[in-house]
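What follows is an incomplete set of chains from the complex, kept in their original frame.
Going by the order they are written in, the chains are A and B; count residues from 1 in each one.
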Amino acid sequence: MRRVYFDHSATTPVRPEVAEEMQKYLTEYFGNPTSLHYFGRQVRKAVEEAREKVANAIGARPEEVVFTSGGTESDNMAIHGIAMINKNRGNHIITSAVEHHAVLNTVKALGKQGFTVTILPVDKYGMVSLDDLANAITDKTILISIMHASNEVGTIQPIKDMAAMAREKGIFFHTDAVQSMGKIPVNVDELGVDLLTVSGHKIYGPKGVGALYIRKGTRWRQTLFHGGAQERLRRAGTENVPGIIGLGKACELAARDLEKEAAHLAGLRDKLIKEVMDKIPHVQLTGHPTMRLPNHASFCFEFIEGESMLLSMDMKGVAASSGSACTSGSLEPSHVLLAMGIPHELAHGSIRITLGRDNTEEDIDYFMEIMPPIVERLRAMSPLDQE
Amino acid sequence: MYTEKVMDHFENPRNVGEIPDADGVGQVGNPTCGDIMKIYLKIDDGIIKDIKFKTFGCGAAIATSSMVTEMAKGKTIAEALQLSNKAVAEALGGLPPKKMHCSNLAADALHAAIQDYQNKQNK
């Protein structure tokens, strides 16, 4: 059976060049980078080179990059570290309703520990409004965390303008760039952010490794982990060397291939969106029509449910994902879709197609071949479809 | 971590040893890490004719000891007193940030030995 992977927002395969580099750091160059001796020094050098690659990819300086165990840790570390160290200056944190749980739940947890939290609403496209942000800021605000682009609906936020607003008032700004990296330009100075989250496995690097950018001079401190003096006291624990090497390489390639990749992806995405909207009735595009990631197409299919679509697609070899209640751990539909004002029932029928570098027009053609009968079959079964 | 110059002075330290009839002897302990350095001087006509060291410490401590003896040898007392910790570190092509304090030992021990010599002269 033909297998088509359309779930690149969930995770990506490791590029062969990346896997090859990593392999050497499992067996041959295995030293602990903290060790003084030959075996350690070799590895230290490679870790610092990887740090440079990550820094270059986002326009930062190497010493502003801290390696972590992934996007989740980076988000937690960024937010908790700013909150705890700046609470003498204020106790107000602003985030948005469409953040990843790694941000949203971290901020909410702080809300139970003496912080005041504002969760900004979004419009029907999943976009945060600059006016809402301006109105939310108080003289107690110490941190704003808004994601660069949405994993669920692909919407790109106006980070530059929001960060400028924060900068003017001396408020730290964090953005989660896990989904935007490698798809649209991510440059810490152009965005004007103080902290930025990167994850390896969304950019054809390995799982279990990420980075946090912390602008020089930012009042931040490690507050989650205690232990050794690794990462200049910013992250305790023996470095995930093969992971770090892989992340470095993946960032290098992502930055190098960005334009070509984005054009390729946008072409496929536009074809996909057009054909779905043209050929399948009762479908709505979710997320912003233009301000969206080039690889991201997300829809709500009326009258049917996401998991049953996913299973049907999977039986035909197509892998995608859904924000339906039945697929989420919590049995609530995606908080992102609900925040966009999409009714429960419709959110139930959400499907997310996220394209990647290996996808082709033929993959889209195949999808358009299998999808209409699936939708038809499930709708025929549905008590909601009254036509 | 260390420059080639540091490793060279560590591996082939110049002027190791003692001067039994030294004109000045200085010993300093590094309050930061507990290392110890001792410098012996032979001074003639206000000029450092001979200098030897003994050091209990890390690679940087040994290399800076060696370097400071090389730099001080043949200098006048006044010139030797001008030798700073920074100059010693620079002559070695730099030290890792964590190890900058090690260079304090070297110049301090030299200055202590000169002080000892001057104290004896004034008696």
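In this text, contacts are C-beta pairs under 8 Å (C-beta built on N, C-alpha and C of every residue); 3 or more make two chains touch, one makes a residue touch a chain.
Quantities reported herein were computed from a predicted structural model and do not represent experimental measurements.
Student: What is the chain count formula for the full complex in this file, using the labels shown?
Tutor: A x2, B x1
Criterion: only the chains that are shown with their structure count from here on.
Student: How many angstrom between the C-alpha centroids of chain B and chain A?
Tutor: Averaging C-alpha atoms per chain gives centres 56 Å apart.
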